[in-house]
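What follows is a single structure, and I will ask about it in a moment.
Here the complex is missing a single protein chain, while all its other protein chains stay put.
This part shows subunit A:
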Amino acid sequence: MRPGDHRAVAFSDEAELEPVLAPYVSEGLAGGDRVLYLTDVTHPAVAIGLLRGWGVDTGCHVAARRLDVRRIEVYDADTMLGDLTEAARLARADGYRALRVTAEMSWGLREGADRLADFESRVHGLFSTGTALGLCQYDRRLFPPVVLSDLYRIHQEPDSDLEFDGALLRIRRTVEPAGIRVEGDVEASTLEPLTRSLRAAASRGRGDVHVDLGGVSFIDLSGLRALLETAGSLGSRRSLVLERVPDHVRELILLIGWDGTPGLRLGGSDRR
């Protein structure tokens, strides 16, 4: 997710919350955001324990004031919005990219669904300034389904382009140009989803398949082979076009001598 995003996650237990919330928090901490975790019923220490269990180094981030886990104290939309706006301003002033908020929304059951909807609509305005992003946690066991679906509508659609979202690798479908965007590490353990996405991308259209490697931090020989094999399988009229190839990946392809492989084209480089 990026600054400006406002999404919701509905869950029935921690296991369902983890795959959405854990990367949301750890990506923020790794990527230059300050993370604010607002709890309602959960004691902050319990929430911290949860994050720690998901592999987040809570101690060091809390000490560095990068991660703040606290209870919502005043359930008044104006106050909450004012506090959040101020926290976002402070985060930017302290050099962070954005304030990354996540909040338990169960308070809305006590305060009334209307006030909750009002808050959700107005907080949207804060996120749209690009200084913050938010992930609202809805416990399915607490909210009536009808109320939940109305509240859900205030948020953005979940990321429908996302084909694979793992700890090491993320793959998105791209429309223009047609293909996929790969982010993270490509290696033995992430080969299977990559191969699957490449195959799906090849079968979606009849033209070239574009693979955006701009976000690839590491690729090994088995990963390059997966790209090469897709290139070879496309037939003589189509190519696999590598876009935004990081310097180290380009160097590797040249070293192996795969730059001249039929069906494989290297597009522009991405000098970051």
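What we mean here is this: contacts are C-beta pairs under 8 Å (C-beta built on N, C-alpha and C of every residue); 3 or more make two chains touch, one makes a residue touch a chain; residues count from 1.
As a working rule, contacts and distances are computed from a predicted model.
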item	value
Chain left out of the displayed complex - its UniProt protein name, from "2Fe-2S iron-sulfur cluster binding domain-containing protein", "Amino acid/amide ABC transporter membrane protein 2, HAAT family", "Nitrite reductase (NAD(P)H) small subunit" or "MEDS domain-containing protein"	"MEDS domain-containing protein"
From A:R70, A:R153, A:R196 or A:H248, residue that would touch the chain that is not displayed	A:H248
Which of A:E16, A:D83 or A:E187 contacts the chain that the document leaves out	A:E187
Residue in contact with the excluded chain [from A:L142, A:L168 or A:L234]	A:L168
Residues in subunit A touching the chain absent from view	168, 185, 187-189, 218, 220-222, 225, 247-248, 251-252, 255-258
